[in-house]
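Here's a structure for you.
A single protein chain has been omitted; all remaining protein chains appear in their positions.
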Amino acid sequence: MGADGEVREGGIMTEYSIIGKPTPNVDGPAKVTGEAAYTIDMTLPNMLYGKLLRSPYPHAKILSIDTSKAEEFPGVKIVITGKDTPGGKWGLWRRFRELADQQALATDKVRFIGDPVAAVAATTEEIAEKALDLIEVEYEPLPGVFDPIEAIKDDAPMVHEDFPSNINATRHIEWGNVDEGFAQADYVREDRYVLEAAHPCAMEVHNTLASYDKGTGRLTVWTSTGSPYFVQQNLAEALKMREGDVRVIKPHVGGHYGGKNSTMPDCVNAAILSMKTGRPVKIVFNRDEEFTTTEHRTAQHIALKLGLKKDGTIVAFEAKAITNGGAFTGLGATTLFLTGTFITMPYRIPNYRYDGVRTYTNIVWGTSIRGFGAVPSKYCAETQLDRAAKDLGIDPLEIRRINAVAPGYEAPGQYKFESCGIQPCIEKMAVRVKEKWPKLEKDEGIGYCGFAYMSGGIFNWIDTPYAYSSAHVKVNFDGTVDLYSQAADVGQGHNTVAAMICAEELGIGIEDIRLHMGDTAHAYTDLGAWGSRETLMNGNAIKDAAGQIKQKLIDIARLKLGENIAYDLVAKNKRVYLELRPERGLSYYDLVKDAIRANDGVPLTGTGHYTPHNKGMISPAYGMGIMAIKAKVDRETGHVDAQDVLVVHDSGQIINPLGARGQVEGSIHMGLGYGLCEEMPMDQGMLLNPEFVDYKILRTRDMPQIEILDVPTYEPNGPFGAKEAAEATIAPAAPALANAVYQAVGAEFFSNVLKPEKVLKAIKEKEQKDKATPKAKGKGK
Amino acid sequence: MKRELNIVVNGESYNFFIEPKTLLVQVIREMLGMKGTHQACDSSSCAACTVIVDGKAVKSCSILALQVNGKEVTTIEGLADGTNLHPIQQAFIDNWAFQCGFCTSGQIMAAKAFLDENPDPTREEIQMQMDGHICRCTGHNMINEAIRDAAKRLQARDAAKRLPAQKSLQSQKWAQTAKSGKGA
Amino acid sequence: MANYRCPMCRKICSAHLDLARHYLGQTDKKHKEWLKTQGLSYATLIKAQVTEFGNKGYQALADVLKKTATEVEEG
Partner (left out) sequence: MKTITTDFEYLAAATIEEALDLLSQHKDDEYRIIAGGQSLNTAMKHRLIAPEYIIDIKGLSDLDYIKFNEKEGLKIGALATHRSLERSPIVREKYSVLCEMEENVASVETRNWGTVVGDLCNADPAADPAPPLIALDAKLKIASKGEKRTVDAEKFAVDFFDTTVQPGEMATEIQIPVLPPNTGVYFTKYSQMKGDYALASVAVLITLDKKKEICSNARIGLAGVGSTPIRAKKAEEVLKGKKITEALLAEAAEVVKTEISPVSGIEGSADYKRELAGTLLKRVGKEALQRAQKA
């Protein structure tokens, strides 16, 4: 990737010594030798194994549970049901009490197939598994609701008693004058979409090891999570304990992708079983439990109305979303909110209206999966834009250029783009596409999709209105640095980014940094890894903390150098020196020793913090760009071959080009899966493909090569000008692919997942339509 | 009824009495405590659990341990030479060929068995070899590049020292007992 | 200019449509119950708002609020 460490900062060219340099993963040696310990690899002496008994019904009253036979089974230490739990309800929207709707074990009724009703702890996993068969539960099945539109009827079955018509959350966004906007439009079209659910499929399933200390009454939990902070807060609520008595440790995490934000029943029940038995308890989900009972990308209905001028300028846009929320809230309400925002990016939309509703239904619930809010919504908006462009005879890349925003663009009351490279991205794309794909074969097409995504959401629902991050840096006598933060490396490479930012700010090397991340006991609070927030938010906190120490070193250096003029001093290459006279300076190590001696031996410390204020409703900064995919369609089988991908990306100042490329490659892989093969077909709430045999994921032979070009900008809100590089590029993959198929054979799609049968059907429909009417639809005025 | 298992793992010979239903991965993870070999599915679909048995990459989650009686197993823990990483491991680090790292052991072991028989593979040949592996993070391309890079490193290394690989006497002995049948 | 107060809480808006938007954004029982007394259904209003283009749900409630919302002098 292009960034070379040179970036314009307030008009001055700054040469970084670490930022922008390809840097191997600091966790590399542990991960390639198998020494990296994931929660699933951990055991404790005298440990028990827990298993959960789950509901076979999507919606049913629990009449009775008889656990006696299971309790008598040799090796079983305890069996618990809902009445044995502390009974605290929890959720990530804690400030909205009624949305804290999760519970350890179902008490009155079950709300989806897989809702846990009892938990067993036994000496082996096999005994625990067998004991489940001996628990007798009597259910009274209730009518279930599975479709979100059915769910909001007056007489629909209620998933939660306090929510008539199953309305879990609503969202309205409006700016400009939408009705006037449409009145001015030369061209208006309406399209209705149905989007499929998809599962994050982390390779490490949800699993937890909980150990309760009888003496102190405190709990320690190791769990595979994206946010030790969320888990600590939620566990305390679920167990009715003080947060400070719950220590959450995040070991290496085998994949997150948004599916490991919520605190799940593995975590809470392992804790309860440990508290009741006084022994460590481990619960590991099977893969089918992972598929059927953990959070996924929400299925939804989206309706769009688009108004354009003849020249392709957008004058009005209206979006409606109804999401199939499932049994609980998770971060699903946030997804609903963000859908209404990301669907507009990165385009100038003078008049806009959005309405969304998230419904409770009797299926496992949807949440904040990678690119949340953007993935389904961009699929609809960008495929609709291509149809409009075709009707108006405008080139699909050109219509995106015409409407792309400029730096400083503000969506009234919603969001503002400070750094913004979308226009140069599109220009670069236009040039590169001509070189890369000079001519197309028969049934080949190129599809485009513009995109933008947040660099961390500014919102928080636990105990502050705004998201925040903090970090603590301690410099020892020998110059080594201990960095403490709860920021979560879940594979995205944040540990490496954190070390790079800390080292750059102090002017030292990565080898000087010791990381102490993701442990609530000693690491300073960070909300965790979601919404591409760690680089910007945690990065700012680390830079702040390290900066405080750098200033101390500079002050001491200034005194020791005794210059008669107050030259600027910089910390770089393990020295502190005069910026304009680099030969005049002092060693970082000597300065640290002096500072600590002068401080009675107390190490140098800095505690940094970041929280965004007055940055709109969404995020302080946005990564953005444009993607092109070249695809070939087999008209006889309906097979779509994603042949080649080109993406031009503005990620501000890239911190680690190696990691940034990894994020883009991985996002596109998951995005293509959303567009081609990943789906969660259900029958009356029963998932039909709960194993990798039937849930299709792109393998290496299915992956096209990906060319990534950068348009570096400087983001004033980010550390060293950095911003999002992780999630933006997942959303454009599926729509760019669908647009490529549309360009190749004219087939139109109003849902994702271009399975061959669907594509073949769409091709046939197109051929019928061409016979019937030569003119394309969309009513011009 | 428990049965005897004689197995050589990473050059060390072990002797266990196990339930016949025990899978190879259970011997590796639970009995030997080698946690570098991971499991990510229950349907023999993901290859995260790949280890090398008598030179061939296999899925340890789908094989009865007794069927490996007398054979030589190499896991990720057996790849590095003391504190020196194997060239494939180093190539995975230098090419950012993993993110969460959970499927990495299986990927590296499959790459090892592959490069032993095809020291100079093309992108397409690597894709054919590695197609059984699910990776949810990397999108596969950077893994493919790491394997090509590793091939170059290995060629350079082997050019330096030309010595045929010596099978340990121990493993030859177990191989004999295996041929004599009965699987125990 | 005239302002209008929400019949269920202290919220004041300068237009009935804005008041309706506020009203349907409230998740508490109290607001939902009052709709029934007006012969309206929360679900039906939300459904109209999210399934049809335009502000159909808000407008329906605004028309009722025109008759019921008390006018206040200062906002």
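Order as written gives the chain letters A, B and C; numbering starts at 1 within each chain.
Methods note: a residue touches a chain if its C-beta (ideal position, glycine included) is under 8 Å from a C-beta of that chain, and two chains touch if they have at least 3 such contacts.
Fair warning: this is a prediction, and the values are worked out from it, not measured in the lab.
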{"item": "Chains in view touching the one left out", "value": "A, B"}
{"item": "Contact with the hidden chain (one of B:Leu66, B:Ala91 or B:Ile143)", "value": "B:Leu66"}
{"item": "Touching the absent chain when the full complex is considered, from B:Ile7, B:Leu32 or B:Ala57", "value": "B:Ala57"}
{"item": "Candidates A:Leu142, A:Val205 or A:Ile501 - the one touching the absent chain", "value": "A:Val205"}
{"item": "Residue ranges of chain A at the interface with the undisplayed chain", "value": "125-126, 129-130, 205, 284, 286-287, 636-637, 639, 676-677, 679, 681, 688-689, 693-694, 696-699, 701-702, 755-757, 760"}
{"item": "Residues of chain B in contact with the chain not shown", "value": "1, 3, 19-23, 26, 39, 41-44, 47, 50, 53, 56-59, 61-64, 66-67, 110, 114, 128-129, 131-133, 178-184"}
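Just so we're on the same page, only the chains that are shown with their structure count from here on.
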{"item": "Separation of mean Cα positions, chain B and chain A [Å, integer]", "value": "33"}
{"item": "Overlap residues in chain A, where contacts from two or more other chains coincide", "value": "none"}
{"item": "Residues of chain C whose C-beta touches two or more other chains", "value": "none"}
{"item": "In the complex with chain A, residue positions of chain C that touch it", "value": "21, 24-25, 27, 29, 32, 41-44, 46-47, 49-55, 57"}
{"item": "Interface residues, chain A side, partner chain C - complex", "value": "96, 98, 149, 152-154, 156, 162, 164-165, 167, 169-170, 172, 179, 190, 303, 305, 318, 320-322, 353, 355-357"}
{"item": "Complex contacts: residues of chain A adjacent to chain B", "value": "24-25, 27-38, 40-41, 200-205, 252-257, 286-288, 490-493, 658-659, 661-662, 665-670, 691-693, 697-701, 703, 705-706"}
